[in-house]
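First the structure, which I've put down as structure tokens, then a few questions once you've had a look.
The complex is shown incomplete by one protein chain, all other protein chains being positioned as in the whole.
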Amino acid sequence: MATENPQPERVNYLNKDYSLASWLLTTDHKRIALLYLLSITFFFFIGGFFALLIRLELLTPAGDLVQADTYNKLFTMHGQVMVFFFLIPSIPAVLGNFLVPLMVGAKDLAFPRINLLSWYLYIIGGAMMLHCILTGSVDTGWTFYTPFSTAFSNTKVIEAGLAIFVAGFSSILTGLNFIVTIHRMRAPGMTWSRLPLFIWAHYATSIIQILGTPVIAITLVLVVAERALHLGIFDPKLGGDPLLFQHLFWFYSHPAVYIMILPSMGVVTEIIACFSRKRIFGYHFVALSSIAIAVFGFLVWAHHMFVAGISVYAALVFSILSYAVAVPSAVKVFNWTATLYKGSIHYDAPMLYAFGFLGLFTMGGLTGLFLACLGVDVHVHDTYFVIAHFHYIMVGGAVMGYLGGMHFWWPKISGKLYPEGWARLAALIVFIGFNLTFFPQFILGYLGMPRRYYQYPPEFQVLNVLSTAGATILGVGYLLPLIYFLWSMRYGKPASGNPWNAAGLEWKTASPPPTFNFDEEPVVTWEAYNFDELDAPHKQEVPVAG
Amino acid sequence: MLNNFPLWPERASSAAGNTDALFIFLLIVSGLITLLIFTVLVFFAVRFRHRRGVQAEQIEGSIPLELAWTAIPFVVFMAIFVWGAIVYFQGRTPPRDATEVYVVAKQWMWKLEHAEGQREINELHVPAGRDVKLIMTSQDVIHSFFVPAFRMKQDVVPGRYTVAWFRATKPGTYHLFCTQYCGTQHSGMIGSIIVMEPAQYEAWMSGGSTGPLSATGEKIFAELGCSTCHRMDGQGRGPNLQGVYGKPVALADGRTVMADENYLRECILDPGAKRVGGFQPIMPTFQGLVSEEQVNALVAYVKSLSPSRQSGLPGAPAVVVPAKAAGKTATKGSQVQ
Amino acid sequence: MPDSQTVDSQALAVPNEIHNPALLHHFATEQQQRDSASLGMWIFLSTEVMFFGGLFCAYLIYRLKYFAEFSAASKTLALSLGATNTAVLICSSLTVVLAVYASQHGKRSMLLINLVLTLILGLTFLGIKAVEYNEKFEKHHVPGPSFQFDHVQVAGHPGQYADPRHAQIFFALYFIMTGLHALHMIVGVGIFLWLLHAAWKGRFTPDYNTPVEIGGLYWHFVDIVWIYLFPLLYLIDRHPS
Partner (left out) sequence: MSEHSSSPLRTYIMIWLTLLAGTALTVYAATLDLRPFNAAIALVIASTKALLVALFFMHLRHASDKLLKLVVITTVFFLLILLALSMADYGTRLWS
């Protein structure tokens, strides 16, 4: 490794110890982040494989590639794996875990052992999920709607429910660790208004993880109990109300969308600031809009139920509240755009991903207005319009942000530079592939093609073919970073402590950082995003460790 | 090729135009916002690209701008909300004189029964230009009744009725989809809505009926012995059902509920839950004894006993309330369904 | 929302010279470590509140929907046992707070006695709960195939019988709520056994007693849950009609 380095290699968190136990029993947040990185990448490609099979099946109107029940299991497992085992842990558990202590200037998260426990919970949940997939899988859709899941499906609902239950506690513990760390572990001088907006985004995310996740946990307990014992809580034959499940489920699962998108917004904020060399426009508004999204996110859940049989009055209340949550998202987009004004914009790969995020998130967000609009939602609810919308948010938004962040911080994480040309190409391919996959689905949805259909009327075929073609391009786009990141670990050029000349404490230590992050306890005397100082012609020497 | 590549769904109901207008309005609004953001983005991206020796200018932010782009979207969103709410409200409020069709969904088929008695499976014949009200329930899991050409969708929930309505405007055959995932053959649970000219429809209706649904209901009513207690002369041990439908009913526990289809249904299947004031709790439950279709027939029969329902004046309680219960009509906020 | 006080206290924090073995490496001061632990515990407890919150939501909806059956089913619960258990838990909360006090003031024997008393009270609660559960089994009030709730009169409606299906929902919620609560009690007993062990070994000093405080917070929370469960389940409609 890095033999051309003339000096003896610094001891860092990666080369400190090579034994397996030093990884599996580590309490170092950076190593745990890498454990998460490995595991969520694994689940991402599993989920992606299911997606590919789904798209192939939909190439033709008839059901010919797989059986109907197999198809139902495919989209169920795609959803459950992607939502609970990739998207929710993606940015918080990998980038957040790695960066939150570094950014606030702490040696580690507040509870390192709980952090490790959280990874093990995730792995136990993941193993249960894999076992469930391999031994028969589930066909309820990721939403587990009752009474289908409790009384009619004859697949492994209980096992999948428990897997998600366990993984949920992993998410809760991560959020708990972040909040305590952000409150209690900030370096001297690191005031709240000097925090990077990435931290604010993770703070907001953690609020949702802490207050939302337990509700889905108890809901899954009820589903499992109902299915095992036929209690009647969700079974109309026994006097239960199936809609109660939907209320409880969406109380978590709508805010869960913000668990996925808020950290991504945080990443994009950092990238835009760094590559336009500017302090973010309206720092306090961007910070507060994160908190506002977390809070309003809890008030809108029944917009998933406008045609489910809720009362008209409830629908009105939830519709108007849904518009309220759209405002802070819009505020963020405007502030990002304004940050570019009079900037000095560089087009490195992370910035390309950030631009991709801006475009796709804007479209995803605006189509959310269609769904929050009662009159239109009646028509497009549960059609491909919804599928397209949430993929624009979760894939176009969250995954774009995740990839952008991985590129931005990869030199810090691995100490190596990735090949810039390939990275820009991958960003382009992902953007094109994504739009080709999901834009036709908006049209399909308005035409009326319902979701979760394994065969469909022939007039929908052309758009489905386009979508499948896009999916293959998107798949290639996702494989590329995997390949060149792995390549760079061995052959990449060594990265300096601050290859982007970026602001933020994480760049003031070595790449990769030492085990306790900083050789000297940092004392913060500057504001966030101090690019004027960093780019000043006679720039004052920032103390770079080593 | 282009037959297989439509870009806009067919428009065949009175509601479709409203939904489309709203949708187009949203397209324009969001198109303008997108255009604005993308133009500014591209302009900034090009104009402020990095140049050697040119430094970024640090700008802290602008409170007026922040307030503007908080308030303006909010106002626009509220306008969308109001329009959307109006369209939704219309779709949720069936006209009182609509023709009624009872829908029973099950894995994986639609069973439809006209008030006039015709039964259909996965097909529904309706006349153009007349309001049709669907009274729907499910035998097993949640389904959803979706006709894209009518821009109409409503989940069909087991254990209760949900209601939807439409007025078809254009003769033709349209897709009926189930949009709530309901198991293995979910995507096979599709049917067609056949809209006919009124004259053709009359001809279709005249064949193959077993008599109106309410007549079937009357037969069941007699067979099950309902008529021994629910006597028309008001002397029975159960309430007289004439004129009950569509009126508020004072319950034994002091609450008042509207006697809609869901209430009638619940009284058959769970008589104790919302018992009418002044009567003994002697009615047995018919849960498990009658099929969903028989419940529908019974409900249709009870409804047929309220002749004035077109001009029904909600107001006076249909059932005489004993003095004791009448004083307690103030509800305790527990009208939970 | 930002707590500026903590910022200042951290900014002024002086790395302590004498290394306390209980101070973990990544904390600068003991104060920071203690504050982190208590904040962490409170946040964990808010997670727990929401966990039970889902159940309270289900309870609220079905109680309003099936009030008659909930009332009838509630009357079959043993009020005296429930009330006794409430008192037992309140007493255990007192012993817990006394244990925390003792650990803060270095009173070892008072600490040990109160920890033992807490354990005894906790086990008493679980024992009484077991008696109640046993009674439910005997009366066939456990939801499932053998559930029976026939011919139970509904209060205020002479001649009307409770619908067994709706009563079953009450008992389902009863068992899930009290069962999860009992599970928390069992975990609490485990925590206090560990605390007793550590206290016996003299691990706690006036300078280091965070585990006792944190364990105490947990125990009090479990008490608070029961403070709500008791009236919601046992006292729905107890007046003689």
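Should a chain be cited, it is by its letter among A, B and C, assigned in written order, with residues numbered from 1 in that chain.
Following the convention adopted for this analysis, a contact is a pair of C-beta atoms (placed from the backbone, for glycine too) under 8 Å apart; a residue touches a chain by one contact, two chains touch by 3 or more.
Note that the structure is predicted; figures quoted are calculated from it, not measured.
If you put the hidden chain back, the residue from A:82, A:157 or A:215 that touches it is A:215. Remark: the residues of subunit A touching the chain excluded from display are 183, 207, 211, 215, 243-244, 247, 251, 298-299, 301-302, 305, 310-314, 317-318.
Residues of subunit C in touch with the missing chain: 1, 3, 5-6, 31, 34-35, 38-39, 42-43, 45-46, 49-50, 53-54, 56-57, 60-61, 64-65, 79, 83, 86-87, 90-91, 93-94, 96-98, 100-101, 104, 206, 216-217, 220-221, 223-224, 227-228, 230-232, 235-241.
The rule is simple: only the chains that are shown with their structure count from here on.
Once CA atoms are averaged chain by chain and compared with the all-protein CA average, the nearest chain turns out to be A.
Counted by C-beta pairs in contact, the busier of A-C and A-B is A-B.
Our note on geometry: subunit B versus subunit C, Cα centroid distance of 44 Å, whole angstroms. With centres taken as mean Cα positions, subunit B sits 36 Å from subunit A.
In subunit B, the residues that touch at least two other chains are 270.
Shown for subunit A are the residues in touch with two or more other chains, namely 239, 241. Against subunit B, the residues of subunit A that register as touching in their complex are 63, 68-69, 72, 139-141, 143, 145, 147-148, 151-153, 236-237, 239, 241-243, 276-279, 281-285, 306-309, 312, 315-316, 319-320, 323-324, 326-327, 330-331, 333-335, 337-338, 340-347, 355, 358-359, 362-363, 366-367, 369-370, 372-379, 381-383, 443, 446-448, 450-459, 461-463, 531-532, 535.
Those residues of subunit B that touch subunit A in the shared complex are 1, 3-9, 18-19, 22-23, 26, 29-30, 33-34, 37-38, 40-41, 44-45, 48-51, 54-62, 65-66, 69-70, 73-74, 77-78, 80-81, 83-89, 91-92, 107, 140-142, 144, 146, 148-149, 151-155, 157-160, 162, 175, 177-188, 190, 270. Only residues 252-253, 270, 272-273, 275, 280-282, 285, 334, 336-337 of subunit B touch subunit C when the two sit together in their complex.
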